[in-house]
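Sharing a structure, written as structure tokens. Questions coming.
All protein chains of the complex are present and in place, except for one that has been dropped.
Take a look at subunit A:
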Amino acid sequence: MAATAGASPLISMHSRPSHSFQHGLTTLRVSGLKPVSLCYYGRSNLSFRMRPPPVRLQVSCAPKPETVEKVCNIVKKQLALPDDSTVTGESKFAALGADSLDTVEIVMGLEEEFGISVEEESAQSIATVQDAADLIEKLIEKK
């Protein structure tokens, strides 16, 4: 009796750790999916934001998600990038293969899409999708 009474808690003891072990495994796996975020441990906040919902979290700081998405689509169209390529707010035009002439074209395309007029000086300081979206929101607000 005492032995069985001792055995049953033992079994449950076994099952519990195995559960928590599985939990441990899954969390390990999840974080294993993001090796980069672990590497940049000092900037973990930044890289964590980059990964799961790429657009929304960055966007919460200023431009609307629609704006960023529109910009991304125009950039893709202008640079003739394949549909499955990922363009996010942090994407640099240069990194996407755009030269300065392409950047001019992108800005012109954005002007037409949003019905705004970008001044030359600000147009030349745009380097990322995020920059463009910020500027567009600012200009739309002024209108």
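Criterion: a contact is a pair of C-beta atoms (placed from the backbone, for glycine too) under 8 Å apart; a residue touches a chain by one contact, two chains touch by 3 or more; residues count from 1.
Throughout what follows, contacts and distances are computed from a predicted model.
**Student:** Out of "Complex 1 LYR protein domain-containing protein", "Origin recognition complex subunit", "General transcription factor IIH subunit 4" or "Polynucleotide 5'-hydroxyl-kinase GRC3", what name does the UniProt record list for the absent chain?
**Tutor:** The record names the chain that does not appear here as "Complex 1 LYR protein domain-containing protein".
**Student:** For the chain not shown, which residue from A:73, A:86 or A:100 touches it across the whole complex?
**Tutor:** Reading the full complex, the residue touching the unseen chain is A:100.
**Student:** Since one chain has been left out of the picture, which residues of subunit A touch it in the full complex?
**Tutor:** Listed in rising order, the touching residues are 92, 94, 99-101, 104-105, 107-108, 112, 120, 123-128, 130-131, 134.
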